[in-house]
Each structure stands twice: as structure tokens, then as C-alpha cells.
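All protein chains of the complex are present and in place, except for one that has been dropped.
Then we have chain A:
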Amino acid sequence: MDFNLMIEVTPLLVKAAWITIDISIRSLFFGFFIACGLVFLQSFQFAPIRWFARGYISVIRGTPYFVQLLLVFYGGPSIGLRLDPITCGVVVGAFNIAAYMSEAIRGSIESVDSGQVEASRSLGFGKVQTLVSIILPQSAALMIRSIGILAIVLIKNSSLVSIISVVELTYQAQRLIGSTYKPLEIFTLSAFMYVIIIYAVMGIIELAYRRAMRYTTL
């Protein structure tokens, strides 16, 4: 192990790790709203709207994220969609994770016993009120858990953005391996950084989960 080299390249990798974090947080943020929209579309009475949402989720989950990324980045310009690499990473990441996340959100909402809805409705709560003050608090804990798992998937997926030349952690690591010929040192450092990021996310999820557990009836 060449420790001098490791100390030397740490600032570069830390800087790149911030890009990874930045892309992941932004994708998660936008992805959450798209996912909520997809859940909402699936509750429509008008069937074609539901089919659209189901079809979107099925196609996104059925094709590789990598291909989606290449399609939007290289194929986008021919349909008039020009995005810079980072924006492309955020947008594709958000639309990709939204499909998985809408399933997670729907699952956690459906996990609440239907008796709760009936009880709440018969006590005079409106539909929206039932959703906001009865169902969501009870499904929050499960929702936080499953969104947390997806956040970790998102962080690991963000490494693929290096293919469209965003200088994030994996790209920087690959470039440093190429220039220093010290794969073990660079891999150890960059893997360590991914571990730190992922453990930080897991810690936050655990805290939020414990807080949300107060509202569950389980």
C-alpha cells in the first residue's frame, strides 16, 4: 500500500464524492415527486390514465438504467432534448427511481388495514383528510424504510453517470487508477467513501424510521 499516494488523491476523491452526493440527493428529491404523481395517476377512475402509469412503471423497471441513460444522453439530441451530463444524470436518475419508488409508496399505503379507512370515513372524515391524517402517518414508517433502500440503490446507480463523463466518485477513481496504476489503493479509498455515504444515509433512515414508528398501530 502506497500511503503517500492515498493521502495525495484523497482531496480529489472527496470532491468527486460530493458530486455523487449532489446527484443522488437531487434525483431522490425530484424522483419522490414524480413517484407521488405516479401513485396519484394509478388511483384514477379513467382506465387509460391508470394504464399509462402502469406501463411507464413496467417499461422503466424492465429496461436497464444504463440503457436509459445512454438513450437520453446520446439519443436525446435527435428529438431536441439536449442536456448537460449532470442534468441528464439527475433527470434520468429521478425518472428511473420514481418507477421503483411509486411501487414502494403504493405498497406502504396499501399495507394499512382497510378497516382504518372505513372507520375513518364512517366517523365523518373526508377522503383527503383520511389519507393525510389516518393513512399516511401509519404508513410512514414502512415508506421511509423502502424509500431508504431505494436511496442506497440510487447512490450506487449514480456511479453509472461516469459513462457520460460526469466527474463523480467512480469516474475519478477510474481516472486515478488509469494514471497511477495503483488499483488497490484507489479502490480502497473510493470504496471507503461509498461506505461512508451509504452508512450516513442508513443512519438518517434509521432515525426517521424510529420517529415514524410512533404513529404505527402495529
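Following the convention adopted for this analysis, a contact is a pair of C-beta atoms (placed from the backbone, for glycine too) under 8 Å apart; a residue touches a chain by one contact, two chains touch by 3 or more; residues count from 1.
Quick note on the criterion: contacts and distances are computed from a predicted model.
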Complex member absent from the view - protein name from UniProt, among "Carbon-monoxide dehydrogenase small subunit", "Amino acid ABC transporter membrane protein 2, PAAT family", "Spore gernimation protein KA" or "Phosphoribosylformylglycinamidine synthase subunit PurQ": "Amino acid ABC transporter membrane protein 2, PAAT family"
Sole residue of A:S43, A:T63 or A:Q129 that reaches the chain not shown, by the stated touch rule: A:T63
Contact with the hidden chain (one of A:V14, A:L71, A:V132 or A:L207): A:L71
Residue of A:S27, A:Q138 or A:S162 touching the missing chain in the full complex: A:S162
Contact footprint on chain A, counting only the chain that is left out: 59, 61-68, 70-71, 74-76, 78-80, 155-160, 162-163, 169-170, 173-174, 177-178, 181, 183-184, 187, 190-191, 194-195, 198
